[in-house]
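Left out: one protein chain. Kept in place: all the others.
The block that comes next holds chain A.
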Amino acid sequence: MITNTEHTDIVTENGIAFHEDVMLDLKHLKKVYPTPKGDYVVLEDLNLQIMKEEFVTIIGHSGCGKTTMLSMIAGLNEISGGNISVLGHHIKGPGPDRGVIFQAPSLMPWMTSLQNVMLGVNQVFPHATKAQRTDIAKYYLQKVGLEDAFHKKASDLSQGMQQRVGIARAFAIKPKVLLLDEPFGMLDSLTRGELQDILIEIWNKEKITAVMITHDVDEAIFLADRVVMMTSGPKAKIGDILNIDFERPRTRKAVLEHDDYYKYRKHLIDFLEH
């Protein structure tokens, strides 16, 4: 199931053996929700390894447990069985090494966009001077095209703009892993395209390992190195993994015109329609 088997450089840390190139390692992951009618098993024996500098999109039907898995990686949801490790260290609760871009922008509406980004930056770089931290925040806000909106209240921004701030906030804390939970799901398709471009542009520079949930097949192919398909729940696991071999940096036009594009697309849709 895991395609990258050619890595032989195994490192041992804390008694856990892992490939040096593995950033995020999900082993025998299990999630159980107790209900009055007995336990409801959302995920069972889920195994997934995500490499450094890899962009993985996860696609699957609604309710299959994608979001549960992502929030478990983020540390916001308890693990019922198995484990998750980042660079060989088991995760314990949430932390800024795993940045999250939520589905709703989740900005503090009473803060300006700069203050929202600074909230994270202050936390991650406590020893930097205030000017340095402000520079970091401003840099990422510029990257997402908000150089004119530093001091606008988050509540005064459109949804798309708010999600841009969300992206800036996530990158500005320089996480090891970036987790994206359908970040563009609530946006119209035009804005979604724009934000995909912005996201991939920053990502090309920063190469932060990214795991992104999406419902959108085209988005999954355009952004990812690998598309992970999850089976429908209960007891969801990984059904199939598709390698996307387009060169980076990609342009939307080049991807759409590529011969393999429709092959990939058919593969995903065939899986989802089963």
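Criterion: contacts are C-beta pairs under 8 Å (C-beta built on N, C-alpha and C of every residue); 3 or more make two chains touch, one makes a residue touch a chain; residues count from 1.
We take it that contacts and distances are computed from a predicted model.
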**Study point:** UniProt protein name of the chain not shown, from "Alkyl hydroperoxide reductase", "ATP synthase epsilon chain", "ABC transporter permease" or "Acyl-CoA dehydrogenase, short-chain specific"
**Key:** "ABC transporter permease"
Point to revise | Residue touching the undisplayed chain, where the options are A:26, A:46, A:173 or A:268 | key: A:173
Exercise for review: From the listed residues A:87, A:119 or A:272, report the one that touches the chain absent from this view.
Suggested key: A:119
Revision key, fill the gap. Missing-chain contact among A:95, A:185 or A:234 belongs to A:95
**Study point:** Touch residues of chain A, complete complex, unshown partner
**Key:** 74-76, 93-96, 98-100, 102, 104, 106, 108-111, 119-120, 123-124, 153, 155, 173
